[in-house]
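For this view, one protein chain was removed and the others were kept in their places.
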Amino acid sequence: MRMLLPHPLLSLSLFVLWLLLNQTVAPGPALLGLAVALIGGWMLKRIRSARLRVRRPLVALRLAGVVAVDILRSNIGVAQVIMGRRKKRHSGFIHIPLSLRDPRGLAALAVILTATPGTAWVEYDPEEGWLLLHILDLVDEEEWVRTVKHRYEQPLMEIFP
Amino acid sequence: MSQTLLHWSLLAAQLMLGLAFLCASWRVARGPRAQDRVVGLDTLYVNGMLLLLTFGIRSGTDIYFEIALVIALLGFVSTAALAKFLMRGEVIE
């Protein structure tokens, strides 16, 4: 099984991508998609051997839900800022000490923070784990540090130990 | 009934997207710095892609979807390349 499917998640997503592109589940394209998925998995195994394992699927699902709601909320917030509803606004950089070290977890955190309008990941210092974040509507620095650490970093550390 | 409703809402959506397209082009043209132009170009790509999707709904064909997919891919590659250039080009100078 390990030989045939070195990266099951990647192979599955390649297969789904192939079916979506072809817009069919007929046996011919499906078989071809299966070949693409398997070969894709083998190719990634040749490039790097570390295998992605999602430890806590339930925590990951909950995090996805939290992120979706946050993106919706901050969309409204940033739209209000742009339309000029809030006059007294102050934007700036904040520094956040991270204890997350797993590269995949950091990548996930970066995608979450940048995909949310209103926060942008600017720089990360890998030696001591400092993260530089730019925030559009900065009210309370401490509050933001707490939000990032509790809302996103905690579940990510459980998912990628 | 639904035909007129869709016609007018599509027209309004396309006008708004066209306006968004113009805003992004203005940022590309004016700058003031290279990184502003790159962010403007990225937004331009996304707005163009969304505009093509609305054209797809108007014409009822799938062909626009494929163009939109290609634009989404090319937009990512070109913006990433430009960002890389901004970092490297400056180091060499």
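Order of writing sets the chain letters: A and B. Residues in each chain are counted from 1.
The rule is short, and it goes like this: contacts are C-beta pairs under 8 Å (C-beta built on N, C-alpha and C of every residue); 3 or more make two chains touch, one makes a residue touch a chain.
The definition used in the following text is that contacts and distances are computed from a predicted model.
Participant: The complex lacks one chain in this depiction; which UniProt name from "Mannose-specific PTS system IID component", "PadR family transcriptional regulator", "Fumarate hydratase C-terminal domain-containing protein" or "Cation:proton antiporter" does that chain carry?
Facilitator: Missing chain, UniProt protein name: "Cation:proton antiporter".
Participant: Over the full complex, note down every shown chain the hidden chain is touching.
Facilitator: Output: missing chain touches A, B.
Participant: Using the document's contact rule, name the residues of chain B that touch the chain not shown here.
Facilitator: Those residues of chain B that touch the unshown chain are 1-3, 5-7, 9-10, 12-14, 16-17, 19-21, 23-24, 26-27, 33-36, 38-40, 42-43, 46-47, 49-50, 53-54, 56-58, 60, 62, 65, 68-69, 72-73, 75-76, 79-80, 82-84, 86-87, 90.
Participant: Given the full complex, what residues of chain A touch the hidden partner chain?
Facilitator: 17, 20-21, 23, 71-72, 75, 78-79, 81-84, 91, 93, 95, 110-111, 113-125, 128, 130-132, 134, 136
By our rule, only the chains that are shown with their structure count from here on.
Participant: Using mean C-alpha positions as chain centres, tell me how far chain A is from chain B in Å, no decimals.
Facilitator: 23
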